[in-house]
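Every protein chain of the complex appears in place save one, which is left out.
Labels A and B are assigned to the chains in the order they are written; within every chain, residues are numbered from 1.
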Amino acid sequence: MSHTAPRRAWLRGLAFAAAAAAFGTAAPAAAQQTLKFGLAMPLTGSQSSYGKDQVKAAEWAVADINAKGGVNGKKLEMILLDTQADPTVGISAVNRLINVDKVPVFVTAWSAVVKAVAPIANREKVLELSIGANAPEISKLGDYVYTAFPLADVDVTAVADYTFKTLGKKRVAIMYINNDTGVEAARLYRTVFEKAGGQIVAFEAYDPKATDYTGALLKVRAANPEMIHLHGLVADMPLVIAQMRQLGIGQRVTTYAAGYNPQMVEKAGKGAEGLIVTSLAPNEKQNPNVGPYLERWKKAENRIPNGLPYTQYLHDAPYLVAALYSHLEKNKLPASGENMRKALLAVRTFDLPLTGKLTFNEDHTVRKPVNLVTVDNGQFVPLATVE
Amino acid sequence: MLESQILLQIAWTSVSTATYYVLFAIAFALTLKVAQLWNFAQAGIMGLAFYAMYAAMLGWNWPHPAGVAFGLAVAVAASVCIEVWGFRVLRGRRSSSLMIFIFAIVFAEFIAYLLTLVFGTEPQTLTRSIMSEVHLVGGIAISDWDLKALTTTAILCLALFAYLSFTQQGQFLYAVADNGELAELYGISANRAYLVSLVIAAVFVSFGIYLYGTRASMIPTAPLELMLFAVIATILGGIGSILGAGLAAIFLSVLQSASILVIPSQWQGSLTYFVLFVVILFFPTGLRLPAWIRRVARAG
Partner (left out) sequence: MEYVYSVLVMIGIYTIMASSFNLIIGFGGLISIAHPIFFALSAYASALVNLHWGVPIPLAILLGTLFAAAMSVMLSLPSLRISGDYLLIASMGFQLGFVEVIKNVDFAGGAGGLTGIASIYSGPSRSPAFVVTTLTIAATVVSVVHWLTHGEYGRAIRAMRDDEECFASLGRNPMAIKITIFAVGSALAGLAGALYAHYFQFLSPEQFGITQSALILTMVVVGGMGSTWGPVVGALLLTALPQAITFLNLPPSVMAPLQGMLYTGLVLLFLFVRPAGLVAKRLGQ
């Protein structure tokens, strides 16, 4: 025992030192007066290509706001943490934002994270703004959880109605990815379409890890639909479309906002012609600020952002927060989560630079017009707008 | 719905997409048979091969054959390294199979994180577009990719069969698989046999991941999941049977695709695991092939 005891003590000491370092290095809050808010996004992991672009848009907005003098002369400070789009990491990040950085409001996205941190927001009475996640459940997550982005029911409903009423198609097949995004959206489409008077002739799921969709596609082909609604992710949708065309299924395809991605056209090639996607943010013709925004992207990164509409919403998030802070300043209310929430409900309608007017409803939802965009000759061109 | 054309189409596409699974399964079964090693490190080799090819073909714009050769070289080199500095060291220390297993799987995960660091996690394919030419033969869509995949797999399998049955080194692999210590007494180097089996496995997985990468999107954590299929096929085909593993891979792929005709599509993904449970509970030594096939395929 004699020679092992000091070594074991040393080892235990090392372990406790590491733990102490974790707690001790929690930096004391900055002394100067800044208006803080948190941003918890996937900066790494499979969703990071979207997350990073959204964060960049938000960073530009914060810089712009501060360059114009901030809010009442005070600077806006955005505290950024990585969630990896993973619920457990998200919980840690939000805990830190609330307890270490002491933010009264934070912005986050990706349904799994939004749901996982909701209990914390509600318990700690800090305002959680979900921007980009679209699971319909989000509107029911609690008093302190609000979405500033239209939930799935908005754009899926729009595309289903457009297909039936405007395009006049009465028989549609639905193919969807077998995860929470796909399942909920597919069911929603079916409900809306059938209510309008249409008929769903095929309703087929595919496994997220599958690479061969022949069986499901053949069932779709046998049902002879007039159009096909595809609800998947950018990793698999081009494959599905490619195999669809190879099996001789030539019908037009609709999908949702995730399809608004140059990779769809690049990977699926000619198969993507005529694809209809949704966009929940105004385009250049509808909003004069969008053009310069795109120019800024071309100059900075030489491309358009991944998930352009989402980045527009994230760009406007700091403006939304600034408006909330402005309300607090005007009414001389201290910055707390409770007051932030009160401010949101008091102001209720916000005029944001890249996404226009935003109104928060009683039921924690927001409604926006849906733009439909189609692929024409390898390019995305506007098709229609559904209010 | 059960028209012959639909069945034929499903049969054709499921067999052609089974090709990469066959290659992964054979690689896994070979190392299991010769080295008694559940080689999960194979997932790491698969990842390295893919991203090497990706860097060559899409990063440096090399033509495909050169890219594949580069991927092959990387995979073989990595396999040699983990055998010489990993498995051999652990074997020399008489480490328990637990330790060896931990090494293999942690190596695979380490590689996955390394690849994430270098290449990010956006889904990638080896070609810019994944549409390939389609020919209609009797109403069945047959794509160029299908033909390429089937030819490559057939050639590799035949080559392996020839090697194992007709060359001396191939026979040595069997000897070591049967009884390593006894083989050593006859002057056969067990270590050399282990190395050779890992190198052959590296070749198979390189081609397999090339086929996969020209058809589907890949992220650094995908190889571990692809491995599962290979493992299940190996168990189904009978531990120790390389032919069995290959056939089982085809069987599982066809089963999974054809099942959609009978069960709701959302349960398709779970089917493979259901089959695994059934096999573990009732056929732990694998589904036995009829005796005449076993006699013919003494290679298995």
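What we mean here is this: contacts are C-beta pairs under 8 Å (C-beta built on N, C-alpha and C of every residue); 3 or more make two chains touch, one makes a residue touch a chain.
Since we're looking at a predicted model, the values are computed, not measured.
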Displayed partners of the chain not shown (whole complex): A, B
Selected residue (touches chain absent from view) among B:Leu117, B:Val137 or B:Leu182: B:Leu117
Sole residue of B:Phe101, B:Phe161 or B:Tyr174 that reaches the chain not shown, by the stated touch rule: B:Phe101
For chain B, the residues touching the chain missing from this view: 38, 89-90, 95-99, 101-103, 105-107, 109-110, 112-114, 116-117, 120, 224, 228, 231-232, 235, 266-267, 269-270, 273-274, 276-277, 280-281, 284
Hidden partner interface residues of chain A, rising order: 4, 8, 11-12, 15-16, 18-19, 21-23, 25-27, 43-45, 48, 52, 81-82, 84, 86-88, 91-92, 95-96, 98-100, 111-112, 115-116, 118-119, 123-124, 135, 137, 141, 178-180, 183-184
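Throughout what follows, only the chains that are shown with their structure count from here on.
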Where chain A and chain B are represented by their mean Cα positions, the distance between them in whole Å: 37
Complex contacts: residues of chain A adjacent to chain B: 44-49, 178, 183, 204-212, 214-216, 218-219, 222, 234-236, 238-239, 242, 245-248, 266-271
Residues of chain B that touch chain A when the two form their complex: 1, 6, 9-10, 13-14, 17, 116, 120-123, 125, 128-132, 134, 136, 141, 143, 212, 215-217, 219, 225, 253, 257-261, 264-266, 268-269
